[in-house]
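The complex is shown incomplete by one protein chain, all other protein chains being positioned as in the whole.
Lettered A, B and C in written order, each chain numbered from 1.
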């Protein structure tokens, strides 16, 4: 019998339609980790909603969580779509799945502005440096100098998703690699419990169009060059934090999230403070100089006000308020009329 | 008689239609400095082209350089418009004028991507933290906590134009203040001679909607808090660099541009290297901590390849090539036909 | 016309009085607060019981450019714009000469004495006034002098025309939200100016006002505010917007009134989420997200914004998401004339987005319909699970109109076919299967669930790609045909939920006029002229929605000649009518014009008689 979690569900309860992505596509690994993390966190699929734009990455949500609502919107507009929807029910948690084309080209403006609004959802960029679904054109995150079939050589400097997120004051910024499932899962859990927008840039190789070993987006390069900032553990609110066998307190850094859960970073670089935005920028800069793929939780501000704080909405789902709480009474209209300039 | 410059023009030759901006609008000061810089650099207005988006700032180009071609395009799309046009004639230099709304909201994506393409023109963001032309709504650069008439309090963190430009690898990034005409002019000259895209974020107070002394975009605040990184001199290619009376070589930093002209930075902070991108980011970060308006040439990469290099176009204006150089000969079509699968 | 010799040549004062039947046009400089003066005049006349309208002709600019305000006073209640200007007030040196040219022969020209017209006309009555002097003497701080100088013409006109000073006082107090100091300062100038005029001007023109009883029980407001309030009373839950003239005030009014009207009675929190988006692409996608998730969602913009929303509207159409798009039309194509009015987005919006579409448009024709459609559009969108376009225009949206007090929505909110947990439970008990896009009732409208519904099987996956009745991805040709034909049916059948056209008939009419939206006053006046001056009685059908009700076809069938009058270049509604009623295509005549100004009755008549 399949293993069940604390709310009695099996992993199958978190699955979606069979994937139609290519065999070996990084996006498929991401899907597995989303499923695994929700299963392990005992989240009801009904309490999750999925959003995406357009691309192979954006098709992915079809292949998970068929018991969750989902909206596969327009190319580049996922952040806006998710913002509108998430306002409707604060008790639901969002997962937005996008690609590097979807986010770093056509969706760049919305990406920046959803960050400013700190809308609480997990914003995954399944980043393969290429346009998969349209068959292999350069995306804005492609390495300078990369040569792709039919496209020639990319002459432009790449956009760095994490750098962009940090520049615009994102409250949660992480980078990971689809080939490092453990880290992906841990970061997903942390992101899921973050109070605001959690940006996760996941290097997710496109085996069909951009997996040559000289590409930063290939499995081979990423595996060989991954440099993890730390090991990440997520501790749900109800559990006690356990820093690990024989670990000195100084060797682990716990970060408390708004809902009482905790992220524990182990084997941390002593100097690295994930609540220091500028330090995160610096680390990214240096990772390029060192030619490594820096992964881990780069930055977090666990308490930054989110859009619910800003809009001052009721705690109940807005979409369930009855007419009596939405339509002002007749007296209000009388007062309004009385306040107008009348003859 | 009016003073003429080396090519025999008076300042009037650089003027446009009478301004219809508000009296005291920072954008008017920027216009004056553009006119002054071109006059002093002996640039023929016919060798300049103006672009803009939509906004008070974007209307501004009408009020200068009536002898130059100009295109007042769509809201947020100036970078794309300018890119297309500038490809047509490499012998023309572009000035793009935009606003904070135009660039940091609707135009954010194009801003990022014109930076990647390093299209050689002066990209001015006349930044007032507000939507002037639509009467005073918050823009994305507005201070958090700012209160504006009819709009309430701004709950969002501001976008920093220079930070965004640096994050995306811009090759020239400067910040200045419309109330500091000397610096504006010097930076404009440097920008004009830069090989690639030159981003200048000019704090340009909107006297009608955002000039309260507690706003970072007011004349008063900016004047009181301006902290210039250096004094800037621009030396055209034909002139000799003169480091100034009694100045030790170490006290001035010359930066040679691709066309042989030189930017000389004086009274420099010893530690500040404007060719160090990361240092620039750091300086901006620190300026917020110190609550100052940091101005000057933040970053320059004088040799980054521009779009002309990338597209490998002829040096002559593309738009003047005759038919014989545009339409392949009949033999080429025969060869093409011969290469097709025929019965 | 005879003329005096001194001090200004002007016609003899012996003409019969013209009472409550003229237009006043004031030429000022924008950014000098003339709106306060003009509204004071408008409101005072209205308070006196006289039908009025006020139209602001302003530049796309913030400060220093010419701007004009026209008040039409008409005892018969005809308040359309006119090309005739009986009384012109010149406060702007830059336009004084053209302002003078505007005055109709025999009319009045009143100008501030710091202004020097280059020529004079001997066929108009001219008065000057010491606007700056009186402003200086008012004790107003120097910064406010330009503002209060504009109060001078209010006072002078009050004297010349006989406008009730108490009514002006009331108008000012209203304007300044009851603030005594501002009211007193301004009213003081009005009084002083009136006194000055009484002492120094000799009335030589025939125009005056007299109190009437034609506005009792009415209010004055602008269409954008009315719409905003309507939406708030409609239970609006989500607004996304991006600033643009002439639509901004829809959102700004909503934002202003959320604290007043939409604090949750239970928690004291806001029950409307309002977000200023980064652009119109974001605005519409947010609104679609919200509408999809079960919120009553709206976005407000003008033509350029609609253009940017094009792709997303196709998504809403095909994924069947309720959302209201307010289009406060200004003059296009392109940036066009951002501060002028047009009915120019009709065919554009109807066919909006690639692929086969046909959209629902509502055309409010007055203040009360702006309010009503403000709430009704939310009902329609949710009922039909479709984007609904509320086609306003600058004239109705930003100008001041008379109206009745707003009426409380006549019916409870129609949330359409939404299934919550208990509904699905009942369906299950009844053995009914729910599929998102199934035409259960035969009206083309499927049942929907919304995000947050936790019932097993309630969740579905929404997409703009091909999908079958159960919302499953599909590239099957037959499925595509079926689903899209069902949607077509939904629009055909759904017409019954849209506001019906309004019919006005005249005895013996053979001529039919079709029009819509803000041209209402011009049509009303034109019909009067046609009947009285040209012996052409007419029937008039005011269309209030597209797709058309059968009544529209019937109306065309019943009239030998049907003239479609509209404020655009190409006769856009006429085009849609020809498509819809090919059998009558030839009898549909188009009379259209777009110059940025509201239509005049004279122009309407010119194309019909």
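Quick note on the criterion: a contact is a pair of C-beta atoms (placed from the backbone, for glycine too) under 8 Å apart; a residue touches a chain by one contact, two chains touch by 3 or more.
Please read these numbers as outputs of a predicted model, since none were measured by experiment.
Asker: Which chains here touch the chain that is missing from view?
Answerer: A, B, C
Asker: In the whole complex, not just what's shown, which of C:217, C:268 or C:355 touches the removed chain?
Answerer: Looking across C:217, C:268 or C:355, the contact with the absent chain belongs to C:355.
Asker: With the full complex in mind, choose from C:27, C:235, C:322 or C:336 the residue touching the hidden chain.
Answerer: C:336
Asker: Can you work out which residue in C:306, C:498 or C:543 touches the chain that's missing from view?
Answerer: C:306
Asker: Please pick, from B:9, B:41, B:56 or B:80, the residue that touches the omitted chain in the full complex.
Answerer: If we include the chain that is not displayed, B:80 is the one touching it.
Asker: List every residue of chain A that touches the chain not included in the displayed model.
Answerer: 20-23, 54, 56, 74-76, 101, 105-106, 108, 131-135, 137-138, 140, 150-152, 208
Asker: In the complete complex, which positions of chain C touch the hidden chain?
Answerer: Touch set of chain C with respect to the missing chain: 59-60, 302-304, 306-308, 310-311, 314-315, 317-319, 329, 331-340, 342, 344-345, 347-348, 350-358, 463-466, 475, 477-478, 480-481, 484-485, 488, 568-570, 572, 575, 578-579, 582-583, 585-586, 588, 593-597.
Asker: Which chain B residues would touch the chain omitted from the figure, given the whole complex?
Answerer: 17, 44-47, 49-51, 61-62, 66-74, 77, 79-89, 91-92, 109-110, 112-113, 117, 311-321, 323-328, 330, 332-333, 336-337, 340-343
Throughout what follows, only the chains that are shown with their structure count from here on.
Asker: Averaging only over C-alpha atoms, locate the centres of chain B and chain C and give their separation in whole Å.
Answerer: 40
Asker: Please report how many Å separate the Cα centroid of chain A from that of chain B, as a whole number.
Answerer: Centres of chain A and chain B (C-alpha means) sit 34 Å apart.
Asker: What are the residues of chain C that contact at least two other chains?
Answerer: 278-279
Asker: Could you say which residues in chain A touch two or more other chains, in rising order?
Answerer: 109, 112-113, 117
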